[in-house]
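Here it is: the structure, laid out below.
Missing here is one protein chain; the remaining ones are kept as they sit in the complex.
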Amino acid sequence: MAGLAATFGSGAMTNSIGEMEDAEVFFVIGSNTTEQHPLIASRMIRAVREKNAKLIVADPRDTKIAKLATIHMSHTIGSDVALLNGLMHIIIKEGWEASEYIKTRTENFEKLKEVLERYTPERVSEITGIDKAVLRSAAEIYAKSKKSMILYAMGITQHVAGTDNVKSCANLAMLTGHVGSPSTGVNPLRGQSNVQGACDMGALPNVYSGYQPVTDQRIKGLFEEAWGVNDLSDKAGLTLTDMMDAGQRGDIKAMYIMGENPAMSDPDSKHARKVLRNLDFLVVQDIFLTETAKLANVVLPASSFAEKMGTYTNTERRVQLSRQAIPVLDGTMPDWQIICKVSSKAGYPMSYDSPVDILDEINRVTPSYRGITFDRLNNSWGLQWPCPDEKHDGTPFLHKDKFARGLGFFDAREYAPPPEVPDEEFPFQLITGRVGFQFHTGTMTRKVSILEREEPKAFLEMNPKDARRLKLINGSKVAIESRRGELYMPVKITNDIPEKVVFSTFHYSDNNINDLTINAVDPVAKIPEFSCAVSIRRV
Amino acid sequence: MKRIRKDNVYPFLKEMEETRDVYCPQWLNDKDLLFLPLGDGKFDGYIGKTTVSAKSLLFPQTEEIISFGKEIVKKNTDSRNTLAFGIRPCEMKAIEFTDRFMTREGITDPHYQSKREGMISVVVACNEPPSDTCFCLDAGGKPYLDDGFDMQLFDAGDYYIAVSGSKEGDEMLSSGKFEQSDEEDGKRVEDIKKRSLESQVRKPGMKKAIETLKNGKATNEFWENLASRCINCGGCVYVCPTCTCFNVYDLQSSDGYSRYRSWDACLHAGFTMETSGHNPRPTQGSRLARRHEHKLKFDVINYGESGCMGCGRCSDACPVGLGAIEIIEELNNL
Partner (left out) sequence: MSQTLVVCPYCGCGCSFYIEEKDGRAVGVTPSTDHPVSRGSLCVKGWRAYEFINHPERLRSPMIRDGGLVREATWEEATDLIVENLLDIKEKHGNDALAFLSSAKLTNEENYLFMKMARATFKTNNVDHCARL
């Protein structure tokens, strides 16, 4: 999100899912959309099949969406900036850029041009492994259409160069004038039901709800008044990855974790578990006894999504109301009630009759949510922020006549190789992700009979040539070793993955690939790399 | 033959509710039509086409089939008396089709059977297709039934003309809410039938598609190409009135264990996989082929009728445009 905020002034999906129907070109990078966002993928699939839309997919793996693509670029892992810069180089050389748009709506173009000069097709082809002619057709298809959408997910953000990758996507979209109109834009696909909302609500170390900085004295004053306190901190807090480091140093003594499972989802998760275990005090609030909850001093049983009312904000900034479908399970309590209880006992009374009252308060203190009231949500399919007042219909696409920050800023980025590349000792590049039948750390999906039947255990995807070299057949058990640990799992041999690259998932607590992954983070967004070098041997 | 004024339908259903659980199509959120218990007045008389077919009344999405504690094993059946009001002719036909599956070779599914035996039906014939994905005529059916119902209603404007098809139908007709029909009503029914046949305009061409399948013209490549779109959601199977795939699983309960069964889909690899690990339908294309060959080829060969009733729900529910209509059209392009 930091990348988009810097270039456009707002870090969210610029356009809407519904607009995908009319798109002429989709450029999908770092998103296994069919498995991770099936209903968004289905829009693309229909547009491609029924309306002849073109689909360009950049992904090292030959995923399902890649198989449906007009052009699939299986680029070298971590070469996204080079790939995107290479496409922009070609666009400028061929004169396909949107000159008028660049002149009137953006700044810093000259600097971009200067950087791009060095990304000749020859050099880019060498870094990415993509043929020059393929690069040229991809650039032409994307640039020449009126309605081109970029979609990306964790495949480009979970890198040390994640922010650079996102900025490069934004550069490409601005260069061709593909921001600020329907069926265009730069569209991050959010992986969980309310990632967008958690960010919007200020569950971030540097901002209150609506991205209002904690360091801004005026904003601090507003929240002190709204909350009836007088000593809010104006120092930005720590991100999750920094919290873990601070925990190791002993600077963080206690953690209160609500509905997350970092003991499994964190990179180098053995390290994360050690930090959590060494805390003086750990509180975990969840619906199941997660791997994180097992380490806690106190576990609080929360109610599930079906047992409470509340709003969620989807990936296209649509705030929607979810209603209570079943009674609260005996012994549990909805999270909002637990928070009220704990806070009140700690000396700051919180009392709300229902989530409706909380939403009221959110409306008052959050400009972009001001018009998103309970009554309006109760009678609609939701509203897309920004929605500054109750007359406003919401915003299906952002940056219509000007960018949130005024002019769009070309922030040219340079390619840098990933932090851990294969070497003699660890000759394979490991990448991680999810499969379509499981979700995240499996807390919910592993309790669902059919999903668990379809994908019951961890596996390692490997190219047949590598398998032959290691004398492996489908199902052979291997030891996978990285600088951080070792795991054992069966191999799944498939042509869908290039040579020297292997893939696994983090759904399975008994065989968690994040025990191996690397905790090197993007210096700006603090998103970890995950991808790392491993060795593999038959056992 | 009798008639019932439309404003008398709700009072009639209320009367029936005294002895039976009454289910009828009702709006949720003004947008979604589902079979729901009659309850207190949400029924507005609209019949339409429900999102999920009436099979859910006999074969629900999940049901506890057995519970067992230390010593006792209890088989859970449901022998309530129910009335399914407002089911469409294609759905009634689908239920008769499913009866055959649930009782074949002398093995009867007790959970289905108990609900089926307790159910009586009031079918409402379709003057017009209730949605633009309806194609019952093309699928070998008709927008009304000749038999196989307890009562069938024909929409004649302000009132329905009611025809009984069984003893239970006769009993319902004896309710005071029904009035004598006049001598024109018989002719009116014939007119309605004629016009309803003419109104069935959606014709993907199932007959031809059946021949294509019988002739073996649909290759593996054809199916794999189609399946490349499939996102394996199972939705087509869940909404289908004749699909009966299910999964069985056990969960701990407060005093032992409960065995549940829930809808499943033959498009999932784990469903077709055998215990040995061998999968006779190893690819998405082969499973998609199996699903449609089952309905359009083997059912026709074995029972003389297709397993697809032409309700079009799979085409409504499929996120990628791979319902029966689209499959039939693709087969006809071969």
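Lettered A and B in written order, each chain numbered from 1.
The criterion applied here is as follows: contacts are C-beta pairs under 8 Å (C-beta built on N, C-alpha and C of every residue); 3 or more make two chains touch, one makes a residue touch a chain.
Note that the coordinates shown come from a computational prediction; the quantities given were computed from them, not determined experimentally.
J.: Which visible chains touch the chain that is not shown?
T.: Listed by label, the shown chains it touches are A, B.
J.: Which of these, A:L4, A:V25, A:I40 or A:L430, touches the one chain of the complex that we don't see?
T.: Considering the complete complex, A:I40 is the one touching the chain left out.
J.: Which candidate, A:I92, A:I252, A:L470 or A:M489, sits in contact with the chain we can't see?
T.: Only one of A:I92, A:I252, A:L470 or A:M489 touches the chain omitted from view, namely A:I252.
J.: Considering the whole complex, which of A:I92, A:V134, A:M243 or A:A404 touches the chain not shown?
T.: A:M243
J.: Which is it among A:L175, A:C199 or A:L516 that touches the chain not included here?
T.: With A:L175, A:C199 or A:L516 as choices, the missing chain is touched by A:C199.
J.: What is the set of subunit B residues that contact the non-displayed chain in the whole complex?
T.: Listed in rising order, the touching residues are 28-29, 31-32, 34, 36-37, 51-52, 56, 60-63, 231-235, 238, 251-253, 262, 268, 316-319.
Throughout what follows, only the chains that are shown with their structure count from here on.
J.: Please tell me the distance, in whole Å, between the geometric centres of subunit A and subunit B computed from their C-alpha atoms.
T.: 41
J.: Per the contact definition, I'd like the list of subunit B residues that touch subunit A in the complex.
T.: Residues 228-229, 231-233, 247, 249, 262, 264, 268-271, 319-321.
J.: Quick check on the complex: what are the subunit A residues that touch subunit B?
T.: Answer in residue numbers: 34, 38-39, 41-42, 45-46, 49-50, 64, 67-68, 436, 449-450, 453-454.
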